[in-house]
Structure formats: C-alpha cells, structure tokens
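Reading through the structure tokens given below for one structure.
Subset of chains shown; positions unchanged.
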Amino acid sequence: MTLSVGVLGYRFMGKAHANAMARLPMFFPDAPDVERSVLVGRDEEALSEAAGRLGFESTSTDWESVVDEVDVFYNLGPNHVHAEPSIAALEAGTPVFCEKPLAPTLEEAEQMTEAAREAGDDVPAGCAFNYRFVPAIRYAKGLLEAGELGEIHHVRGRYLQDWLVDPDAPWSWRNDEELAGSGALGDLGSHTVDLVRFLVGSDELAGEIERISGHLRTFVEERPVEGSESGVDDAETRTVTVDDAYSAQLAFENGAMGTLEASRFATGHKNDHTIEIHGSEGSLRFSLERLNELEVLRGDDRGYETILVTDEDDPYVDHWWPPGHVLGWEHTFVHENAEFLRAVAGDREDGEFRPNFEDGLAAQRVLSAIEESDDRGEWVSPSVI
Amino acid sequence: MTLSVGVLGYRFMGKAHANAMARLPMFFPDAPDVERSVLVGRDEEALSEAAGRLGFESTSTDWESVVDEVDVFYNLGPNHVHAEPSIAALEAGTPVFCEKPLAPTLEEAEQMTEAAREAGDDVPAGCAFNYRFVPAIRYAKGLLEAGELGEIHHVRGRYLQDWLVDPDAPWSWRNDEELAGSGALGDLGSHTVDLVRFLVGSDELAGEIERISGHLRTFVEERPVEGSESGVDDAETRTVTVDDAYSAQLAFENGAMGTLEASRFATGHKNDHTIEIHGSEGSLRFSLERLNELEVLRGDDRGYETILVTDEDDPYVDHWWPPGHVLGWEHTFVHENAEFLRAVAGDREDGEFRPNFEDGLAAQRVLSAIEESDDRGEWVSPSVI
C-alpha cells in the first residue's frame, strides 16, 4: 500500500517534511511507502516551483478538496491556518500531521483536539514536536523511565535565538498575535514545554505541571515592514504584538520545581535549546546545538559523562551510520515521519502516535497559563484556564 | 601603622579570611599591615586550637569587649549573630567586615545599615560578597561598563550545590530559619543577587530590580540530628524550616528580564555559580567552578570566546603569577581583604569600599521580596517591602 500525502505549506517546514518522506525508503524500509501527491498553497508560481523541487506530483490552492482526497494531510502552514484545514481533514477521516504549536489560541487547540477525539483512534492526529525524536532525547527518556535519576527535583529548559536582536530586523507574521498567537513563547516555548512533558511528565516522575508563574516581554515594539527603507524617518513600520522573550517558573505535581525561558534576543545563540534535569540519583543535560551528545551523571559518577549517542543500539541509530558518525537536525523529521506514517498504516503495535493533538493541547494549556499569569501577575494553574 | 583585627568566627570563613590576611604582605605590599589580634568564639578549646593554627595572638569569648579594642572587626559568625556585634562595633567607631548574607531578616539588615550610616564614611562597613573580587568578574564588569554588551536584555544567575540531596544528611543551623534566616535563598542566592547588582545594576545598564516573582521549596522536611543513628525508626530528627531551593523571575528598571535559581539538591554540582548576560551587542558567561575563565561574545564575534583571565593586565593578576598560572577560590578573599583594609586605612582614593552594608541590605531586600512573592503567589516590588 502506498499512502498519498497532501501537504499544506512549502517553506521551511514543507522542505523539512518533504525531505523526511524522501529519505524513508532507503533508511526506514519498514515505514509505509508514501507518494508526495499534492502540495497546497496560495501563490501558484511559488507553489509550482516548490512542488518541482520537493518532489510533489501536483499542486492545489484549494485545501478543502485536498483533505478529502489524500490518505494523509500534513498541515505545515503558519499557526493561524492550523485549525480549520486540520479539523476538516479529521472530519473527513483523514489522518493529520500538524506542525507546532498546535494553534495560536487555546480555543482553537481545543476545537482541533475535539475533532481528533471524534475522528477516533483509527485516524491519527499528530503534532510535530520533532525534538522528541532526537536519539539523545529518547535515550534520556529511557534513563528517566528506568528510574536512573531517582526522584525528580529540578527541571530547566530554555531555547535561545537572536534573530530579532537587531531592531531593524523586519516585521513578519511571527511578530503578529493574530497570525502567530504568541512570539518566542509559542514558537520556541511550545517545544520546551513538550520536551519537559515528554521527559518527566509521567506520574512516576514529576507528573503534570500544577502551577505556573509567567513573564513576557517585548523589547522592540515597532519593526520596519520588509522592503521599506529602514533607517529613514518615514520608514513604514508595524507593531509587534507578541513577546520577544518569556520566562516561567513551574511547580510540578510531585513537588519538583521548574524554570523555563526562551528568547529571540539572546545575542550569539542561534538555536540553543537546552534541557537540564536534576533527580535524587542523577542529573542530565542536553543542548540542541550538540544534539548527538547527552551529558549524564548517575550512580557513583562524580561528574557528567559526555555521551555521544551514536551507538548502534541507541534509538534510531541502527538505521543510519556506524558509531561516531553524527546526525543532524533534519534526522528528527525522518524519525517522526516514520513513526507517524506507521501509525497511519496501522503498523504500530501500540497503535498510537505520540505526540498527538492531546499533547499539542496540553502544551497549549501551559503556554496560555504563562500568558494568563503574566497578565494577572500571579501564579496560575493550567488545568483551570 | 598596623591594624589590629578582631575576628568573630573560626570555622570555614574564619580560615578563609585569616589566610587572606596572612598572604597580604607578600602579594599586596601596598595593603596596610595587619595583626591578627583576637579570635572570638564560645568554645574555648576549639577557639584556642584555631587561634594557634590561624595565627591569632589571643582569644576571647566576649565580643563586646573586643569590638571596642580592635582597629577592625570581622564578623564571620553564623547569620543570627551578624547584627548585634556588628552594630556594637560600628557604634564604637570600629570598621566592620561582615560575612554575607548581611542578616537573617530584613529588619536586622536595616538596623545594621542604619548603624553603618550613623557611623559615617570614616568607618567602613563592608559586606563580604567575595565573588565581586574574582578577576574574571571584574573583567566582565569592565566590559559591561564600557558598553561592550550594549543594552541589557537578559540576566541569568544560578548557584547549584548538592550537599542536601541525601535525605539522611544531618540537620544543621543552615536548615533553621531562626539561625540562618533562609536556606539556599540566603546562603547562595545572596551571592547571585549581589553579583547581578554589581554587574548590571547601574543606571546605564539594567538598573534596579523593580519586580520579582519568587518560588521556594523544601524537598526534605525532617532531617536526622547529627550523631543520631540514621535509618533506625526512632532516629532523632529536627524540622527543616528553610528552603532547599528557590527560583525567581526579575523585571529590571530598564526593561531587562532576569531569572535566578539556587539549590542544594542539584545532584553532581558542588559549587556551580553561573552568571549569563545577553545584551544587544554581546553576551557573557561565567562559572565559579572555572573561575579563571570568562566566555565573551561581542562585536563581530560569531561565538563565545573562552578567555583565560590570567594576563598581567587583568584585575589583580599582576599581584600573583605569570599568564596561565591559574588562581583559586581563596584568592577572592585576599583581594577583598586588601581592598577593605585599604579603605579602613584611608588609602583608597575613592575612600569607599564596596560591597558595603547598603549593598548587603539591597540584596536582603531582594531576598525578602522573593520570599514575600512566594508567600503571596504574586509579583512583588523589593522597594515596597
């Protein structure tokens, strides 16, 4: 059986997923065959060029017809177009793989999740938090689930970029609340929240996030419109309506403490997503810019061991190259596509793909609680927003 | 002129300051001559042994007489004995060098600072935040003051230790609110708060901390009394009345954001005090466990430069060894003693020693705001507590 895939979005994420699908046959021969059938967008010229380059058989500017026709629908558009097409696809019984964050608002995330519930277990609805599929992160999860870190006391996550530190960096949809929902919080923070939930969210570890104190900041309030002459007095500008950075403090169900942070103003940091965990029996550290490595301290260790997670028995690594031959960022997409498509084809024993829309909604609830807490100046519980 | 020094406290800090004073003649010949005159404590036997080893001429169990007699009084006792002897000394016109945190409570810190104000500029009252005297930190301050990091956006400080992660680690005065004031917050957090104020507190940089959201946790509520048989059912225990860890979010006057954290439960970390700052033009990172190094990114740098701050023209380094011959933790005490004693002797052009009691109080106010915020579950301004 070959699955026909329709993909909405042909920029950064379109390329990342098209590449992932193209690489499955050689490296994940047990994943279902897929046909990159239709690429969906609005600008016909750009769409046509992208479809040729990314290996799609056809294009469409009408997502409504596409979600009915294909075996699987990938929603890789900007956040504000996540909800409607995804819901339509699910109502048509078409499995959906949606980029993160699930939606710009909690309300839309809830509607999407409700649609996924109604579509039922046979219609997978995945949320593409790709960092769950880094081998080092999977390896870390294995250690945590085996209890090697003991009782969890501290969780720390931060995601640092610097592409907006220049006040003349142009305005884009990512600076607009209507289109993006939020700024660093949704774009970067959603990744961190999902990783934290993935790694320590089980009842045996830290459990759910019970209470949150959030803090948001917009450092530059107006940005030049792309193409307008910056620096001149009458440069056209638009208002930034989202955060440039956020931080948060967390209290987990089991009593663990957490701190989160993300910024687009961390000068010198390009894609620096780090997770640190301290438990009663050990600690670990991960940094996305060195994604082949995991630092682990446990048992009788006196210091962190820097592990290159590229051995044959490390998660996913047997599909690739011998030990020490490092993987890149894009491999996370191959892994998540293999897993998601196997769920679509019913090839997974457990039947279920995670992270799903429920996970996307759970992350959204935390993000909303951070915003709410920032508004109110007090701690907020994500379960009651 | 030789200054006679009286020192209250002969344990960890007593040893650190006695060593510092002993090393001045060889390395800081421009510092005043000092005589380690009297060592003050309660346990005569231990006191006598310590006085011999630490090079003191005499001992006393009566601090009240000592503060009158000596030229300088060092208060290195536990936090709950900071206020009374320090105030008495200042009232007697004797300069005071007091260990941090200034006091277990904000009220006492205010009383001490008031005493210092009344004693006047000729009676220096220093608060021994020694990390201001790390060469790499001084070097960082120089960069910040020269504007090399531009406008400050983010400040991050954390201090990680792990000596209480074992629930059978015995109860000590550091676990008691009466004696210590607070736990990780006061012991470790006071250092971080002072460094943050030192580095970015000026009006041209981040300015004062305007608002704070704090979070405290005690992971282990009861600890065995030292010497009691741990693990047996009727082991004698005492209640832990202070925090094991804290975190905080900060909003600075200029709009910068901050996050703070400290813990005695960070498995594998012994004395890991790190400061990270992101400005519009650059970033820097410091870690106490590698205190000879500073990581700096600025100008056209694409990544952090790892600078070994041991060159001859680096702060204080000309007093020691050639480039690349690293210093240790204890050297910070030599530097602060040289500076403080020169202020006592009136040998400083600016006349003033910093950090002083005002700085100690300012830090205390931040710590209190963190506690208050944690109590109330909302943001608090340190200026209105």
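Labels A and B are assigned to the chains in the order they are written; within every chain, residues are numbered from 1.
Here is the rule we go by: a contact is a pair of C-beta atoms (placed from the backbone, for glycine too) under 8 Å apart; a residue touches a chain by one contact, two chains touch by 3 or more.
The shown structure was predicted, so the numbers you read here are calculated from the model rather than taken from an experiment.
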Complete complex - number of sequence copies, 2 represented: 4
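The rule is simple: only the chains that are shown with their structure count from here on.
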Rotation, 0 to 180 degrees and nearest 5, that superposes chain A on copy chain B via CA atoms: 180
Complex interface listing, chain B residues touching chain A: 149, 153-154, 156, 160, 162, 165, 213, 215, 217, 219, 245, 247-249, 251, 255, 257, 259, 261, 263, 265-269, 278-283, 297, 301-304, 377-379
